[in-house]
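As you look at this complex, bear in mind that one protein chain is not there, while each of the others sits in place.
What follows is chain A.
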Amino acid sequence: MIEEKMLIFSLGNQEFSIQISVVKEIKIWSKATPFPAAPTFVEGVVNVRGSVIPLVDMARMMGVTENENEKRAIIFLENKDKVIGFSVSNVTDISGVDDESFKPLPEISSDHLKYFLNGIQSIADRLIFSVNVDALFEGSLQ
């Protein structure tokens, strides 16, 4: 595995990471325009410089319990020609992660969570869940 810069963000108290190459933009959280029959984890759509982009509550989609009013940022990710915004609690930092620290999830983790994650990385004493971008997009578009 090649070392790559990762964007580290939090959902509640848990930190997550995603490779920086798919991150298009980070914005302060704002309310989206809701639409009917949307899955519960889709907050609605937002306008980013003339494009209409769906906003997904990442914590809710992945089943990570979290307080509603803790959403402070939106990370816009680009994958397979689509851009989707994900609301997160906070964006903490950018860090290079080497493969030595990359470990699979413990066996007992829930299947739902495993679907969205690649594994666990550790930086110093922090435990960071690495998010699978493809799974994130697949889940969002359901």
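Heads up, the rule we're going with is that a residue touches a chain if its C-beta (ideal position, glycine included) is under 8 Å from a C-beta of that chain, and two chains touch if they have at least 3 such contacts; residues count from 1.
Throughout what follows, contacts and distances are computed from a predicted model.
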Protein name, per the UniProt record, of whichever chain is missing from view ("Putative protease", "DNA-binding protein", "Cytochrome c oxidase subunit 2" or "Chemotaxis protein CheA"): "Chemotaxis protein CheA"
Of A:Val22, A:Val83, A:Leu105 or A:Ile123, the residue in touch with the unshown chain: A:Val83
Among A:Val45, A:Ala73, A:Val91 or A:Ile123, residue touching the chain not depicted: A:Val45
Candidates A:Ala37, A:Ile108 or A:Ala124 - the one touching the absent chain: A:Ala37
Residues of chain A (touch criterion as defined above) contacting the omitted chain: 32-38, 44-47, 49-54, 82-84, 141
